[in-house]
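Mind having a look at this structure? Questions to follow.
Missing here is one protein chain; the remaining ones are kept as they sit in the complex.
Letters A and B name the chains as they come in the text, with residue numbers starting at 1 for each one.
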Amino acid sequence: MSTSVSAPSVEGTQRATRIDAQGWRVVAGQECRDLWVSGRGPFLIFGFSVLLSGVTYLAATNLDINFLEQREAVNLTLQMAVAVGVLVTLVVSADGLSGERERGTLESLLLTPVSRRAIVTGKLVAALSVWFVAFVVTVPYLWVLGRGVSIVVQAVLLGLLVGTLVALGLAALGLLISAVSTSNKVSLAVSLFLLLALFAPTQLPSGLPQGWFFDVLARLNPVTAALHYISAVLVSGHAWTRDLSYLVSPILTVVLAGGALIVLAPRIVRLHAGVSGE
Amino acid sequence: MRPLFVLIGMLLALTAPAGLAASSAAAAPVATEAVEVTFDRNRVRTALGGRFTLETKIVNPGGAQTDPILAHLNVASLTSEVYVDPEDWSADRSKEVARLRPGQSTSLSWDIQAVNAGSFDVYVVLLPNGPSTAGEGPLVVSPPVHLEVAGRRTLSPGGVMPVVIVVPVLLGLVAAAARFRLRGTG
Partner (left out) sequence: MITIEAQQLTKRFGARTAVEELSFTARQGDVVGLLGPNGAGKTTTIRLLTTVLTPTSGEFSVAGIPSTRPNEIRRRVGVLPESAGYPGHQTGRDYLRYHARLFGLARSDAERVAERLLTQVGLDERASSRISTYSRGMRQRLGIARALVNDPTVVFLDEPTLGLDPAGQRQVLALVRETAQRRDATVVLSTHTLPEVEEVCSTVLILEKGRALVSGTVSEVTRAVAVQTSGQLRVPIELVDRARQALASVPGVVLEVADGRPDVLTISLTERPGGRGETGMNAALRAVLSADVPVLSFEVEGARLSDAFLTMTGEGAG
């Protein structure tokens, strides 16, 4: 090699660190602008609010609703907020890398000195913004449904804590799927199928069958576990610490999926998906 | 003399187990029925959804230690058309009480939320929970705490309308403004 090769300087290393520290914020800021100012974000949230309004109005017009049913109405609203908020978050993250590949804009991003880890961090933050906006929109509905039964604060805190855990875990999974999918269609299809599989058990008419096996399944599934925890506290009146074991799988999902995303980013955030050694 | 001593010894051997049994019977724990349980109050007034805590005091006035006890909270509806599911009122309705020495007492707290409107009685039942006494009677019941829960309308269509209408309208305007701005930069 030529003797003109230069060694890394301290200034160069500092600049690289500064670029990375700024880089994820710049990526997140632009992605959020693309989503909320120039994109589909406002329409998605508008549709979401229409859905919540419908559910809230139906609950209020049920004159026979008793105290318990009102608590269940709050629970239903919160669970719907988590479900729809997480759904949209997952769709946004599933488009994060595979969509850029198909639109031809990923190469320009890869040509900047921002590290791959900073790129996925920025995209993760932008995807999470969808969840947070959906949650903020949900708060007035929780207030109006829950003020009569004194569970507003509880519902808001529960939703924020548990919903954020689920949204973060699934957003990280969505980005992972997006990174390795060969096309955007595949990424979206796999992500939506995953979400359906995770939410399906919660829609069984009488819940999961009894037994240790189904109990283990419910705890392993981060979505069913999180929703079970919410119900236990809101409807059954359990203390927050009583069912903490149900939060293990949502936390594990965040740690494993998020950790895999950050650790593997240099290998999977590439111009072509699924090409080894590229 | 010797046959007499043998006879006495045999008699002693035969009666010793009975004597031991008698002495152990004399040292046996006090039956649960001797334990006393009381509430800190006898009346509560609240509104639908109201939360309150009742304290029970369990005392062993007897001269012997009690067996382990299981204290169980119940809510009974005094209003015929109101159905009560006690699980909805309190999540933790069964509490274990360790053996109580003579004269010892213990307190238990019960967190309750009134989820139905009407008249109710709340009481605690003590059940023997020892290795040999579990499932055996008799039971000890506390005096009831009379509960009056006033009904109130916690949800009405009028109350939710502002949110149901304003939130989607606001967000719709924001979405429309974003669309308008996007067209303007074309």
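In this section, contacts are C-beta pairs under 8 Å (C-beta built on N, C-alpha and C of every residue); 3 or more make two chains touch, one makes a residue touch a chain.
Everything numeric here is computed off the predicted structure, so don't read it as measured data.
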Out of A:61, A:105 or A:245, which touches the unshown chain?
A:105
In the whole complex, not just what's shown, which of A:30, A:61 or A:183 touches the removed chain?
A:30
Where the missing chain touches chain A, by residue:
1-2, 4-6, 8, 12, 15-16, 18-19, 22-23, 26-27, 30, 33-34, 38-39, 103-105, 107-115, 271, 275, 277-278
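Here is the rule we use: only the chains that are shown with their structure count from here on.
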Taking each chain's centre as its mean C-alpha position, how far apart are chain A and chain B in Å?
40
Chain A touches which residues of chain B in the complex?
48-49, 51, 87-88, 90-92, 113, 115-117, 152-157, 159-165, 167-168, 171-172, 174-175, 178-179, 181-182
Taking the touch rule as given, give the residues of chain A at its contact with chain B in the complex, in rising order.
36-38, 42-43, 45-46, 49-50, 52-53, 56-57, 59-61, 65-68, 70-71, 73, 137, 140-141, 143-145, 147-150, 236-239, 242
